[in-house]
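Removed from the display is one protein chain of the complex; every other protein chain stays in position.
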Amino acid sequence: MLFAIAWRNLGRHARRSFITALAMAVGVALCMGSIALSDGIFQQVAHVMVDQALGHVQVHHPDWPTRKRAEDTQPGAAALVAALEGRPGVVGVTGRLVTAVLVGGPSTSAGARVLGVDPRRESAVSGLDRLVASGAPLGAAPAREVLLGAELARSIGVGVGDEVVFVGQGASGSIANDLFRVVGLVRTGSTLADRSGAWVHLGDLQAFLELPDQVHEVLILGTDAGESAALRAAVGPAVPAGRLVRTWQEASPVTARLMALQDGGAVLMLGFVFSVAALGVLNTMLMSVFERTRELGVLRAIGMSPGRVMGLVLAEALLLGGLAAGLGLVLGGAVDAYLVHVGIDFSVGEGKGLSWSGIQMDPVIRGAVRWQGVALTLGAVLGVSLLAAVWPAWRAARLRPVDAMRQV
Amino acid sequence: MSAALPRRGLWLALLLAALAAPAAGPAAPVAAAAPAPGRPTVAELLNATDDLARGASSHGTLRMSVTNRTGTRTMAMEVWTRGTDESLVVIQEPAKDKGVATLKVGDNIWNYLPKVDRTVKVPASMMGGSWMGSHLTNDDLVKSSRMADDFTAALVEEPTAAGQGRWVIALTPKPEAAVVWGKVVVEIRADRQPERILYYDEGTAGQPGRLVRSLVFSEVRTQGGRTFPARMSVIPADAPAEKTELVYEQMQFDIPLPDSTFSLQSLRR
Partner (left out) sequence: MSLALTLRLAVRNLARALRRTLITGAAIAGGLTMMIASSNLQEGSYKAMIDAGVSEQAGHVVVEAPGFRAAADPRLAVADSAGVAAALAAVAPPGSTVLRRAMVPGLVQSPRGSSVVVLAGVEPSKEAAVTGWEQRVVAGAFLQDGDQRGILLGEPLAAQLAVGLGDKVVLMAQGDADIESRMFRVVGLVRTGADDLDAALAMSSVDAAMELVGRPGAATQVSLHLPHPDATPSAHAAAAAALAGRELSVLPWPEALPELLQFTERDRQSSVLMFSVLTVIVAMGVLNTVLMGVMERIREIGVMRALGALPGLVFQMVLWEAILLGGVASAAGYALGMLLSWPFVVYGVDYSALIGDSMEVGGVHISAVVYPIFDWVGGARFAAMTWGLTVLAAVWPARLAARARPVEAMRPV
């Protein structure tokens, strides 16, 4: 009954109600857009810093992370990868062999850190294919192809199509040496990797180092970086005893801290946006109630109890807030759709994006929408509307009808 | 008692033998002449093979076995050296590595790899890497030729008049020498054959230096007209079960070697 009156009251000042609701709706749309953009940035940062660099769960020989000795390998690699791929919640698995070799060009040579990878699996987890700046990615089968970091290639004077010699140490102690063909140059955005990084097919490196069916690292990707502990539990049964299984947070506490910072910074920014938007909502609500003091006085004069007057004001505020929420949802939905499908271009030249903490972001940042963000915003606008109405509602309840009606 | 070291002296040769397997040939310590009457000075002791080191050359075969966590592996190599600056090592066995060669000229090292027919120069960043999988590093191979300038010697112990005991010489790096060791101790038997060379770090705040690795000489024989220890073992102090052993076989000394022996071009033959 109260709401019926409230609704009709709003209708009597249709234009005012509409403008108020619209103003609040723009605020809602802005907040929804900010959340979507901020989530989009976070997702991209998480994707590069966690998914691609660390995976969600890592499996190693127990000594490898601290000493990184070549002999600390995991045998039975192919079976392990296959078994892990079958575990629930696993999106991608990639095994890698890591070693230092001497890479020789026509007249100069340099030390390099070589990763032997399964090209298809590796690209699915760390996106190696996308980092190839010139030339082509590694082929699917071992063919003694190599991707060189762009700076490394330049320092030894080779380019795409040239041959380089790899010199390293085989497991038996003999000198491992072979020719590899440069099929592409890689730019990761990290100077260290570009100056000393090289990638070859896992099969080639296993043959080169006399380490058949062995890897140093196994990276496992799940659906959500936040669920790494659950993923670790899920893959546990497939891992032979004695191996070290860690979540990405355990493998790199620094990254975990950085992600927390990113989250914290986003919350701060959103708080700021919400505050300013709330101010606008507060203003309009306050005004719209205060202006109706006379009306409310009349209601009191004809016998409406203070309680009910207050309730009426609050009901109107709630309805108005609801209207704003609805409108805001439509507007915000449009903004979010734009952000998700088109995104905002932050490129800084050469098609590259911003770099933050050593990682390269995509030039175009797309929004990411979570229902929690939308719910939060809509809830906030309703809350602020109610809050704004409390003071005037209370005042309205305490009015002396005579005074109220006297107001012009 | 401290002594200034001769320019290129026996101790240089000693350290060559110790630190640079391929260069061990001609400069191997030798009791070339009868001991000088009375007690020799450190300088004389270390000087004894100065004549040998000067312009000497060598050619022979070397057998190296490396024992580490994964097992024991043996290689056979052919070695040529000239003076302390030039040396060439070519692997003969196992068949898998046959033809792989290391050429050292001065402070530079090149590796030749027959399978890919390429020559690669070892850059500064790889100098710390192990040579041919042994407990010696690439850097050990080049450092020997500059050791003379880097140490001062002191006699710590000497044999009795009856010929019991041994000489112990402590070599201390000069203050600004580019040497990582804190102290190198050379032990020489009464018959002037080297017995051990011990490498210590500097130690910290009051603690004496700790042993980092030992070179142990044994099997003194006569080869190519010279008497010297044929077997040298490199033993890391932190992993005493591991070692690298070098055995010199069929050595010839002071033979003429053409300059082209130690050139990059001839590496490929």
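We just call them A and B in the order they show up, numbering each chain from 1.
Methods note: a contact is a pair of C-beta atoms (placed from the backbone, for glycine too) under 8 Å apart; a residue touches a chain by one contact, two chains touch by 3 or more.
All values derive from a computational prediction rather than experimental measurement.
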If the hidden chain were put back, which of B:95, B:162 or B:205 would touch it?
B:205
Missing-chain contact among A:179, A:233, A:344 or A:364 belongs to A:344
Please pick, from A:55, A:111 or A:197, the residue that touches the omitted chain in the full complex.
A:111
Hidden-chain contact residue, picked from the options A:258, A:369 or A:393
A:258
Considering the whole complex rather than only what is displayed, give the residues of subunit A touching the chain that is not shown.
15-16, 19-20, 22-23, 26-27, 30, 34, 111, 151, 154-155, 190, 192, 195-196, 254, 257-258, 260-261, 264-265, 272-273, 275-277, 279-284, 286-288, 290-291, 344, 346, 348-349, 354-358, 408
Where the missing chain touches subunit B, by residue
106-108, 123-128, 137, 139, 142, 176-182, 199, 201-202, 204-205, 212, 238
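The definition used in the following text is that only the chains that are shown with their structure count from here on.
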Here the gap between subunit A and subunit B, centre to centre from mean Cα coordinates and rounded to Å, is 58
Residue numbers of subunit A touching subunit B in their complex, please.
71, 100, 102, 104, 108-111, 165, 167, 169, 171-175, 177-179
Which residues, counting only subunit B, touch subunit A once they are in their complex?
66, 68-70, 73, 94, 96-97, 100, 111, 113, 115-116, 118, 120-123, 125-126, 129-130, 132-133
